[in-house]
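Dropping the structure in here first, questions after.
For this depiction, one protein chain was excluded, whereas all remaining protein chains were kept in their positions.
For clarity, chains are labelled A and B in written order, and residue numbers in each chain start from 1.
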Amino acid sequence: MAGALDPIHQFQIVPLIGEGAFAFTNSAAYMALTVVLITGFLMIGTSARTLVPGRLQSLAEMSYEFVAGTVRQTSGDSGMKFFPLVFSLFMFVLFANLIGLIPYTFTVTSHIIVTFALSMVVMLTVVIYGFAKHGTHFLHLFVPSGVPGYILPLVAAIEVISFLSRPISLSVRLFANMLAGHITLKVFAGFVTMLSASLGGVGLALGVLPLILAIGITALEFLVAFLQAYVFTLLACMYLNDALHPGH
Amino acid sequence: MTETAGPAGTIILAQAEHATPAETHAGTEAHGGGHGGGGAFPPFDSSTFAGQILWLAIFFGLLYLLMSKVAIPRVANIVEGRAERIAGDLAEARRLRAESKAAGEAYEKALADARSKAQAIASETRERVSKEADDNRKRTEAELNARLEAAEALIGATKAQALSNVRVIAVDAASAIVERLAGASAPAAEIERAVDASLAR
Partner (left out) sequence: MAQGSNHHSDQNDAPGDGDLAGRLERLDREIEKRGSPKSAGADGRSGGDASSGLAQAFRLSSEFVAGVVAGGIVGFLVDKLFGSSPWGLIVFLLLGFAAGVLNVLRSAGLVKGPGQ
């Protein structure tokens, strides 16, 4: 029971099948669940194929059009070649965030290595596609035009570090928001149980306050879960846009 | 014995009570330690990194494949299909609107045509009627004139007739008077001349 009240316990990684570094852990299980839910959601949502969409179908279409709109807005129609990647990223992050809000579940995106790996997928796509498409012209990304020669190395160094900071910023933002949100929720939920357990009836009455707070924070976390997925997607689109149009 | 047993028992109980959290604490430590990293904060526990990356690569790759090969084409099919359908319907609506507008214009035109035609017919009728009336009047006038002339002629003829009768009577009377007075018949030509002269007066 001590573990249940520990706000850190929910981030623990436990091997379910097998042993060692590559064991199938709860984290892997929730990744699998995320993939299954996304696929199921989209397949069931699109199974009816009605002209006037039902609830699930309009949700599926909404997610499609939302991501498509974001891609078109940030990188134009040429950005649509990255649409499958961006859509997968958005759905994965969104579903992982939302699944994590259900009590007693594990949040895949609360582990920095996961968010960092996802952002590295974006950055590697940018770098590889950028060099493949534009060759050394891609390096113009780091050389702003109209900068005098003598401070160019300094500016270029800053630009390179700024570029390197992108995956960090991308992954830390998502990770930190998920982590902080879940710790806060856990702490407030812990207050409720602690107060009602230790002080009896009075504690139960007092526990209503943090309970209300916990409910409010849960609502806020739903917003954050969606917004973080959106921010992640939006920034991924903007970075991918750099691969499409580096400098001039 | 019984007096000392009491405190001893409580101590043992207290020890037992203490033992539980200690054991659980050790348990969690062992639990955390089992995954290496020396009980580090789990998200920063680098011993789990490799495994997570591996599974993420597997499942995210799977998701990417599922999305790009199956799910996105399905949703796109529906969305684009609807967009096409809506565009088609809009075009149809636009076409129908143009048609109805044309029909409305044609109707207006027909109405205007009919109106001008009616006006033409009305004016024509009016003209015809007035012309007829004119003709009627003229004909009646002519008739009346003719009748008047005939009457006048008749009156003239009758008058002439009467006058000539008067002359014959006057000549007869004059010759008779001359005969009675003079006892002799005067030449007819002279009497006629005299009657004519007095008639002319």
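Quick note on the criterion: contacts are C-beta pairs under 8 Å (C-beta built on N, C-alpha and C of every residue); 3 or more make two chains touch, one makes a residue touch a chain.
Because the structure is predicted, anything quoted here is derived from the model rather than measured.
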Given A:82, A:142 or A:188, the one touching the chain that is not displayed: A:142
Going by the contact rule already stated, which one of B:54, B:93, B:146 or B:188 would touch the omitted chain in the full complex? B:93
List the chain B residues touching the unshown chain? 83, 86-87, 90, 93-94, 97, 100-101, 104
Touching the unshown chain, chain A contributes residues 65-66, 69-70, 72-73, 140-142, 144, 154, 157-159, 161-166, 168-170, 172-173, 176-177, 223, 226-228, 230-231, 234-235, 238, 242, 245-248
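In this section, only the chains that are shown with their structure count from here on.
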With centres defined as the mean C-alpha position, give me the chain A-chain B separation in Å. 58
Complex interface listing, chain B residues touching chain A: 21, 24-25, 28, 31-32, 35, 41-45, 47-57, 59-60, 62-64, 66-68, 70-72, 74-79, 82, 85
Chain A to chain B touching residues, read off their complex: 2-3, 8, 11-13, 15, 21-25, 27-28, 31-32, 34-35, 38-39, 42-43, 45-46, 49, 51, 53, 57, 60-61, 64-65, 83-85, 87-88, 91-92, 108, 110-114, 117-118, 121, 175, 179
